[in-house]
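Chains shown are a subset, placed as in the full complex.
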Amino acid sequence: MNHLLSLRDIDTSTWHALLEDAERLQGRRGIGPLPLAGRRFGMLMMNPSLRTRTSFEIACYDLGAHCVSLQPGAGLWDLETRDDVVMDGGAAEHVREAVGVLGRMVDALGVRAFAGLVDAQADLREPVLTAIARASSVPILNLESAVDHPHQGLADALTVRRRFGGRRVRVVIRWAPHVKPLPMAVPNAALYAFAREGHDVVVARPPECALDESVMASASELARAAGGTVTTHDDLERSTEGAHVVYAKSWGSAGLYGEPDANSAFLADHRSWIVDAAAMAAARPDAAFMHCLPVRRGLVVTPDVLESPTSLIFEQAAARLDVQKATLCHVVGAAVAPAAGAAPQASEETTC
Amino acid sequence: MNHLLSLRDIDTSTWHALLEDAERLQGRRGIGPLPLAGRRFGMLMMNPSLRTRTSFEIACYDLGAHCVSLQPGAGLWDLETRDDVVMDGGAAEHVREAVGVLGRMVDALGVRAFAGLVDAQADLREPVLTAIARASSVPILNLESAVDHPHQGLADALTVRRRFGGRRVRVVIRWAPHVKPLPMAVPNAALYAFAREGHDVVVARPPECALDESVMASASELARAAGGTVTTHDDLERSTEGAHVVYAKSWGSAGLYGEPDANSAFLADHRSWIVDAAAMAAARPDAAFMHCLPVRRGLVVTPDVLESPTSLIFEQAAARLDVQKATLCHVVGAAVAPAAGAAPQASEETTC
């Protein structure tokens, strides 16, 4: 099954093919012979979404397909994901049936299922996404799971390729404060993505917010294979030194899961990790600022940095649309024709 | 007006035409000259939905039409359905206006409005669906009302046709336990559907869960006309004996409406009605298991039965898509061309 579940697991040739296809598909806009005409996709969104939902739906339209957007709990039954339970609680349907049914109606299914943030080890096992992928007769696209966000990682890698012309650069993934603990799917995905690109990736965070060891180990291996490096430290003062890219993101401390008071105190103590003009000044001249959005102004980053000419936040969002098109074609096995700029052969018009 | 409101009331030729059209339309997938191109449909969903919403929306896309999905109370005003009330409560709009407006924008409107489960006699009068049908200037499709679910019944009949090659078979509609009283729309619809097909239909349920007498009488009449039979009993032990199909479904006891404690006690006393391997073993060899979904595992049916090779639950869901296409064409009066397998004449390509 052609699932797209994790940036850790896909092979290197798929990684590069997706990014190259994203460039080729960028210009497609719902006109002419459409590569995914007649295809139907679904989105099962267990959590809120703006960019992901919009880019998925627009990508479908741009390529001729249709997308049904479904939200459990909002006009849709709550879904059970655990096996071997007597279903006498709130959930009216098991994902095995729900996903089995959807697989008879759509060609692939996008799924969003955030981390529980209660048990970090349980989150690492991706209980919901795994249950859904196992139950599905059609490919599953991960639209942010407990510990990965492949489309964000792809879009971020594409954005850096475009900005730096494919050069190897120094990317600092810098932890940022927040009002509540957030999942680690985005930093994990960014780490895998930049490692796969062979960049020099630095994870700068307070010691309490270390990413999982298995994630770090996998990223190091991916980086090594691609000719890059992964390092980590907790030195706020020197964190952006030499950076071509400052990639800000907040996430929670697994050690404080279930301790709201300690967590609030921790966050209050770490407000200085906000990315501001001084932090950017310590990086290289013209260093790019990146964030996956949504972002809390004045807490994660100052407005001046967010709105500066070197901020790539909107380029990242635009890239989401491009990579989404590539992954849609990938999971259903549609071949991708040369870039829109090139004059396509008549015979190639019906591929994507 | 070409409404599709109840399986009790449609005429026999329409019944058969819909099932034959469903077979013809099965292969259509949004490509080529599309029979419903330019048509717009709406769904007014007063209750949650997964299969119905998805199959309605995908059926529209497959045939070239567009579907707008609306949920009162979720980004939409609550709607009043009663006549002659001063509207100084919570509802901001009357269905007369809401449906009148939608009829200026869509060619037909699907409506979901579950039973109130307070007054069984009131539910039998279909207050919401009737109010909407009366107000509408375009055809209304019943997407599950208080006491009927025509698309489920059509899909179930089609599934049995496909499984048994059109033979007359013994179908046991067997009551199942649940955590709360559910509406009777599905058992009623299954009863009408299998009766119309001339099968030998048995309704096996505790005495407290007898279906309404008028429903049973109508079903018997439909069965007689089609050469089949309808019987009912409360003998759990012998309920699946000789069955080609065990059709499980839970529904509430009208006598216990409004008495939650008595109802809980009743359900706790009837857990043995779960469909398990023993119940299936008492049926014919290779007897099919059916359920409309969503289903609660371990309460209505055991997982082994649900996942057994003779379980038709996903075939039923797939058939929903096919019959939905047929009813969309039916209500707007679009003629249906021969099956996709046959080479269509150029002149027939633009019909559905």
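Note that the chains take the letters A and B in the order they are written out, and that residue 1 is the start of every chain.
Just so it is clear, contacts are C-beta pairs under 8 Å (C-beta built on N, C-alpha and C of every residue); 3 or more make two chains touch, one makes a residue touch a chain.
Treat the numbers as computed from the prediction; the structure is a model and nothing was measured.
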Practice prompt. All chains share one sequence here; work out the copy total for the full complex from the 2 shown.
Written response: 3
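Keep this in mind: only the chains that are shown with their structure count from here on.
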Worksheet entry | chain A onto chain B, rotation angle from CA fit, given as a multiple of 5 degrees | 120
Practice prompt. With chain centres taken as the means of their Cα atoms, state the distance from chain A to chain B in Å.
Written response: 39
Fill in: chain A partner contacts - residues on chain B that touch it in the complex
29-31, 45, 48-51, 53-55, 57-58, 61-62, 71, 74, 179, 293-299, 303, 306-307, 313-314, 317-318, 321
Discussion item. Could you list, by residue number, the parts of chain A that touch chain B in their complex?
Written reply: 37-40, 42, 66, 68, 70, 74-77, 80, 84-89, 92-94, 96-98, 100-106
